[in-house]
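One protein chain is absent from this view; the other protein chains keep their places.
In order of appearance the chains are A, B, C, D, E and F, and numbering begins at 1 in each one.
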Amino acid sequence: MNNRPIDILEKSKGKRVMIKLRNMTNVSGEIKAYDLHLNMWLDNAKITDTNTNIEKEVGKILIRGDNITYIAPSK
Amino acid sequence: MNNRPIDILEKSKGKRVMIKLRNMTNVSGEIKAYDLHLNMWLDNAKITDTNTNIEKEVGKILIRGDNITYIAPSK
Amino acid sequence: MNNRPIDILEKSKGKRVMIKLRNMTNVSGEIKAYDLHLNMWLDNAKITDTNTNIEKEVGKILIRGDNITYIAPSK
Amino acid sequence: MNNRPIDILEKSKGKRVMIKLRNMTNVSGEIKAYDLHLNMWLDNAKITDTNTNIEKEVGKILIRGDNITYIAPSK
Amino acid sequence: MNNRPIDILEKSKGKRVMIKLRNMTNVSGEIKAYDLHLNMWLDNAKITDTNTNIEKEVGKILIRGDNITYIAPSK
Amino acid sequence: MNNRPIDILEKSKGKRVMIKLRNMTNVSGEIKAYDLHLNMWLDNAKITDTNTNIEKEVGKILIRGDNITYIAPSK
Partner (left out) sequence: MNNRPIDILEKSKGKRVMIKLRNMTNVSGEIKAYDLHLNMWLDNAKITDTNTNIEKEVGKILIRGDNITYIAPSK
């Protein structure tokens, strides 16, 4: 096992990712910092309510890792 | 990994943040203290029920960290 | 980080606090004892069902900390 | 912090308590034994479904602590 | 604190108990083995769906402890 | 306490078991490997949606243990 799953984040530092939360919310932003629990500090973040598709820009944001379902780097 | 996600809070000490809880509630207030579980002591806190948009001022408040989805410092 | 979030409780020992539980219940009472998990022993406690607003006086009560959303000392 | 929250149970050994569970159930009974997780052994226990108010006598019962919202000693 | 809550199970080894699970299911059976997490091995087990009252005999069963609300030995 | 609950699985190695998951799903298959968290590797597995009774054959499967309610060996 050469790679660890979390290495996907190291390669995405400073780049934009899309994060799916458990509560029908998507957050996108640039990774500023992360830890092993997947606590994430994002800059220039946007929050999307996936029920209504309403977007909100929030600047900096700290996401508590245990709310995260998955993280997808921008292609 | 130079920064830790939690450093976003250190830079916000004494400043106003908006905290999204899991139960359709937002809390805003000034950070007085926090810990690694994201337990938060806020001063001059306001609680908003996101279903009804009713706001309530509560002064000091201690939030148990595991109810928190994300924390956004004021821009 | 000079203060810990839990210090808010030390200053409230013997005073009345309002505790929001996860299950649509509020409990108010005087803090007799607490621990780091936010397990709380309250005296002269009152339980309010936030759906019906029905209040019940229960005297002493022990709340298991992991049911707590937030704790607000009386102003 | 002289008292621990759990001390409320030590003073109630052999006495009747009312326990609120998370799933719309109340259990009352005499405390025979408890531990730090709030696992509880009750004697002469009665279970009440709080939806229907139907009561059932069960004799001895072991409650797994993580189902407990709060414990109130009889006044 | 002379007794531990789990001692209620030691006295019930080989005897029939009723176990209430979180998901509207009751399981009864004879205790063959248990551990501190309340993982339970029952023999001659019967599963009852408490919505429909339909019973099913399953022989041996291993219950993962964190699904258990309470355990009541047969009177 | 001579037996451990998990010993029920050791005796079922290579044999067919029925596993009840929390999300209205049953999985049956032959035990290839398991661990103390009840993570299970099954061969020749079949998944049944207990709402629709639709069955699907999936071959090998790894079940994350914390989704499991109970495991019943074939009689």
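Couple of notes before you dig in:
The rule is simple: contacts are C-beta pairs under 8 Å (C-beta built on N, C-alpha and C of every residue); 3 or more make two chains touch, one makes a residue touch a chain.
Predicted model, so just to flag it, every value in this text is computed and none were measured.
Think of the hidden chain as still there; on chain F it touches residues 10, 21, 23, 25, 27, 32-35, 39-41, 45, 58-64, 66-67.
Taking the complete complex into account, residues 1-9, 22, 38, 65-66, 68-73, 75 of chain A touch the chain not shown.
Criterion: only the chains that are shown with their structure count from here on.
Copies chain A and chain D of the same sequence differ in orientation by 155 degrees, per CA superposition (steps of 5). Separating the CA-averaged centres of chain A and chain E is a span of 42 Å. With centres set at the average Cα position, the gap from chain C to chain D is 19 Å.
Counting partner chains per residue, chain D has residues 66 touching two or more of them. If you sketch which chains touch which, the chains link end to end in a single open path, with no loop closing it.
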